[in-house]
Structure formats: structure tokens, C-alpha cells
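Excluded from the complex is one protein chain; the other protein chains are retained at their positions.
Labels A, B and C are assigned to the chains in the order they are written; within every chain, residues are numbered from 1.
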Amino acid sequence: MQSTDKRYLLLNLKGYAESFADSSLAIAGFAREVSIETGVNVVVCPPTPWLHHASSAGAAVYAQHTDPVEPGATTGYHSLEMLRSAGASGTLLNHSEHRLGLWEMEFLVERARKLGMKTVACADTIRTAAAVSTLGPDMVAIEPPELIGKGVSVSKARPEIITESVSAIRKVNAGITIIAGAGVTTADDVAKAVELGAEGALVASAVVKSDRQRNLIADMAEALLG
Amino acid sequence: MQSTDKRYLLLNLKGYAESFADSSLAIAGFAREVSIETGVNVVVCPPTPWLHHASSAGAAVYAQHTDPVEPGATTGYHSLEMLRSAGASGTLLNHSEHRLGLWEMEFLVERARKLGMKTVACADTIRTAAAVSTLGPDMVAIEPPELIGKGVSVSKARPEIITESVSAIRKVNAGITIIAGAGVTTADDVAKAVELGAEGALVASAVVKSDRQRNLIADMAEALLG
Amino acid sequence: MQSTDKRYLLLNLKGYAESFADSSLAIAGFAREVSIETGVNVVVCPPTPWLHHASSAGAAVYAQHTDPVEPGATTGYHSLEMLRSAGASGTLLNHSEHRLGLWEMEFLVERARKLGMKTVACADTIRTAAAVSTLGPDMVAIEPPELIGKGVSVSKARPEIITESVSAIRKVNAGITIIAGAGVTTADDVAKAVELGAEGALVASAVVKSDRQRNLIADMAEALLG
Partner (left out) sequence: MQSTDKRYLLLNLKGYAESFADSSLAIAGFAREVSIETGVNVVVCPPTPWLHHASSAGAAVYAQHTDPVEPGATTGYHSLEMLRSAGASGTLLNHSEHRLGLWEMEFLVERARKLGMKTVACADTIRTAAAVSTLGPDMVAIEPPELIGKGVSVSKARPEIITESVSAIRKVNAGITIIAGAGVTTADDVAKAVELGAEGALVASAVVKSDRQRNLIADMAEALLG
């Protein structure tokens, strides 16, 4: 078995009604158990109001988004410090549903590092994946938006996006953890992504809308171990 | 004593570090107690991660902002439904630190009404206060941005802004509750605003950074009763 | 014949390839001629690079959009002063394809008045049409976005939008000129809009893509005279 230090299964619960309240907590509980069983870093990204509960349940918790602000008079915005105080140990950045400017990402990546928080920079093409990797985030998630929520895995439909992205990203940032996102719906998709060079997967509706969430999370985590 | 049905003391905890975690909960507890003692609607607007806790503490809770989205694939955004599920019974909209487009406000005001949630539309000039009032929110908060966080009360520094706004607003929306915001720091400021025609106050740093939060909230609530 | 002082035919050339260069100038020429013949204010809104040429051709010219900035270090933005210097005597604001915040519109409406420029505030619902009218622009254009570019006239498909808007707008601003926009494609559509209470029409693709532009402009102007 490989070292699992860099194996990440990121569960983005988005804003689905199926993610509200107890549902976030249930998924957080499964994430915690599967992390312990497999050694894979299973991370939950719940809606902001349930960050604290999910974190209290013992799961690793990342925010879905962070605003490029500092604590202060920033009504309705969410700083890294605020989210960390609520239990987040990291954050997604620049998700295709919630973009950030390049200078905002640089601000957040640097500040997160100082605060001991992880950053996952999302990108949807080979070129932009390389571009965000130059900023030094901990992970980069490749997610072609045309595949998001379509039930078509990027690793199957367009495997060359992952292999070429891996190659382009490695040229500018050798140490970054590469995550396959968009359309990952089965453990098979995850296994295929690992073959292509990914070290983790970013999953959303497939888990949120599953009626066997715990099993699916466990199977995906196993698939990450190769 | 007047009817207190329309008397509102809105506490916007913003993104101050002093509002994180237990601090939000403490203020929520004070709000609940003062509401019961005075009959004034004391409402807390905590940072999003603590909406649920503050609501569980029995306080009336509004969100600081809501995004114009429906539940779904909206990573990092917050729908009315999400915030309601976390305990919010209303929301501030268009705070000067977090603007919304006119069409976004219309969407949110109408949807909130259907969901049974209250809306507080913020505006910073007489003309824009009248404009947002035509959309039919439950309350309009007048807050000239040049006074926010300055420790200078709008009701003292520029009383004509409140009286002229009240007049302009009443022409287009007779039933709306009018809230004085920006620079309200003392119970005296609140009393003066009531004299000028306001029916509530929106307070932020004065309460968040006070070392006698409970007393200040109680004094302000009393001042609203005239 | 009625006074034609307030009769406006606004031609929005948008960003169509058919509007580039000589095409803008040709339409500007037709606009000038029809204005002289009918007494209707026929106004051309060309793409920004051809404002100056269209104005030199003797047409009344408005900008399609203005940014809420003052002259200065504002790379790639367009102030009222800049557009006026290029020949614009007015501007569309808040077109459904190019929104503005409420506070931005207030800034632009007030500044335009000082500069002697006309403002046409666009809105797409009855409520938002009333809201923008409270800001005091010279004209308000009602254009439900679901009809734009569809070849279905707002005055025929949903006449109640115009009549109810006229009523709601008159309550808050008695003197404003009311323009029917979205889906106006024939002189008949214009005549119907006038019957419903409109004093002008905002037309785009119907004229831009017509192969008898001059005749169509002339017929629409005649229809405005009732």
C-alpha cells in the first residue's frame, strides 16, 4: 500500500437542499469513519452554517469558498479566520460556480499558509490549472465545467485533460497535490483518475444524492489507494 | 407604552473577530433576554457559521446577507432556504458592505415573503431608500456609508437624512418599518432616531466592541419604546 | 398632431457585427433624416468606437452604457464626460445586458443632469421600473428580458406589463418619459405601445438586422406620432 499522506477525497456538499442540517452531519460522520478505516484524507465541505457542527463531529472540514477579506466590517463575507474559528482547516478556492480573481487567490493562498490552512485551487482547463498552480496552493482540482453534475467522469470522457494537466502542472509546481474533479460519480472513476496521475478526487452530487452515502465514500477512498 | 410590534433593534455582528464563536452566542443570549423583558424585537445577525447556534439559543436571528440563488449547485453561496434551515427568520439585504443589484433584491424580497422570512433592505441615500422601498421589503434601513463605524450617529449628525427619508419612503410605501442605521452608538442616538420618525435601529460595532453588551442592548431597546 | 417633444425612438445597435463601422454611420444618417422629417427624437446608440462618427453625422447619439467613474486613472472605463466629449448627449443605463447597482445609477443620473446629458434607465419588471424612476432619470425603458431579441413585442404579448408599469411609474414620478422596449419589431408594435401609454420605443435587432432600415425607422417614428 502506498503512503496515503497525499490521498484526498474531497466531498463538496454545495448548496443542495439534501445537504442542509442533519444531512451535512451524517456525511461528516461517514467521512470521519472512512478516514480512520482507510487512512485517506476524507474531507467534507458543508454549507457554511454547518461548518461548526461538521467539525465538532470529528470530520476534517474545508469551506466551499472564502472571501478575500480580513476580519472586520465585512457584512456577509467570510474570512479565513472566521472559517477557521468555525472549524475549517482548509478551503476550496475558485470553484467554477464561485470564481475568484487571480490577485484574490494569491491573497488567500498566502494568508491560508500563514494560518495553517490548506487551499484547493480549482481550475477548468489545462492552461488555467497550470496558472493557479504557480500561486502555490496545496492542491489543484481540475474540473472541466461542461462535465460538472453531468454524471460523466472527466477521467473517462476526457482522460487527456487529466494527463496533460498533470504534465503542465508538474512543470510549474512539482509538489502540488493533483485532484480530479467534475463528473466523478463512481469508485471506478476515482480508480481511473489515479491511474492517470491524480492523487485525489473532488466529488459532489454523486455522494450528496446517493442513497448509500457511506458505502460510496468508502469505495471511493479504497479506489484512491490503488 | 406604544405597541412594540414594529419596534426593532437589529444587531449586525459583521465579520469582526470579536463576533466569532462564543461571542455570537453571548450576544444572542442577551438579545433573547432583552426581547422578553421589553417586548422589542431584538434580532441578532451573526456571522453565517454561527447562525444555527445563535438560533438554538432562542434569539431571533437574521442573516447578514443572502445570495440571489436557489438551493442547488451553488458552491459557497447561501440561499434563503439554506439560511432558514439554519435558523434565520430574516435577512439583511444590500448592506453598504455587500451590495445587491435591484433585480436581485426583487428576487429575494419576493421569495422571502413566500418562505415567511423578513427582509431588511439597506440604503444609504434618501433616493435609494425610496427606490428599495418600492420593492416591498418589510423594513428599510437608512445608513449613510460615510457615518458607518465612525461613532457619529446619523440621527445627530444629519437628522435631516432621517426625516427626509421617512417622508420620501412613506410616499412610496406607507407600511414599511423604517430603521435608522450607521453610527448609532448610544441609547440617546436611538431615542433621537425615534423622535425623527424611525421605528428601529441597526447597530454594529457599538455593541460588538462594548464591554457592557447586555446593558447597552437593554438601554437601546428601552429607548426604542420612547 | 401631438407635441412631439417627448416622443423618442431609441435605436440600440448593441455589439452586433452588423453595427460595426459604416453600418453605425448609415443608421445614424437615417436617424438624422427621420428626426428632421417627423419631429420625433430619433436617437442612435452605437458601439462606443463609433460614437464620434455617428455624432459627426448629425444624429442625436446616446451611449449604450456608462461606467460610474469620473475622468482619471480608469483604464478601459467610460465616464459621462468622456462619452460627452465623443458626442453623446445621453446614455442608456442598466440595460438588462449590462446592469448597474442602484447607487451607481443614482451617481450617474445626478452627474448626467449636471452635465446636461439625458439618462434612460432600463428595467425589466413593474416593480424595478418604479424603483429606478424614483431616482429621477429623464426616461425609463420597460423591457422584460424574456422578450428581448425574440421578435415578440412586449406591447402585444404582455400589454398589461406596460399599462401596469405606466401606472406604477406615474405614482412615483409623474414627469418621466416612458419607453417601451424588448421585442419591438414593427411599426404596429410601436403604435400599440403608444396606445398603452408609452411615449417612446427602444428598438435593437429589428432595425440593425433589417434590410430596409430607413423605411422601418421612418414607419416607427410615424407610429409614435399616433
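Criterion: contacts are C-beta pairs under 8 Å (C-beta built on N, C-alpha and C of every residue); 3 or more make two chains touch, one makes a residue touch a chain.
Note that the structure is predicted; figures quoted are calculated from it, not measured.
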Taking the complete complex into account, tell me which visible chains touch the one left out. A, C
Touch as defined at the start, partner being the missing chain; which of A:124, A:138 or A:164 qualifies? A:124
Just one of C:34, C:102, C:169 or C:204 touches the chain that is missing; which is it? C:204
For the chain not shown, which residue from C:42, C:92 or C:179 touches it across the whole complex? C:92
State which residues belonging to chain A touch the missing partner chain. 94, 99-103, 106, 123-125, 127-128, 130-132, 134-136, 168, 171-172
When the complex is taken as a whole, what residues of chain C touch the one chain not shown? 12, 14-17, 20-21, 47-53, 63-65, 69, 71-79, 81-83, 85-87, 92, 95, 97-98, 148-149, 204-205
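By definition in this document, only the chains that are shown with their structure count from here on.
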Go through the assembly and pull out the chains touching chain B as well as chain C. none
How big is the rotation, 0 to 180°, that puts the C-alpha atoms of chain A on those of chain C, in steps of 5? 180
Farthest chain from chain C, comparing Cα centres? A
More than half overlap in residue numbers between the two sides of the chain A-chain B interface, or less? Answer same or different. same
Approximate Å spacing (C-alpha centroids) for the pair chain A, chain B: 35
Could you grab the centroid distance between chain A and chain C? Build each centroid from C-alpha atoms only and quote it in angstrom. 47
Multi-chain contacts in chain C, i.e. residues touching at least two other chains, fall at none
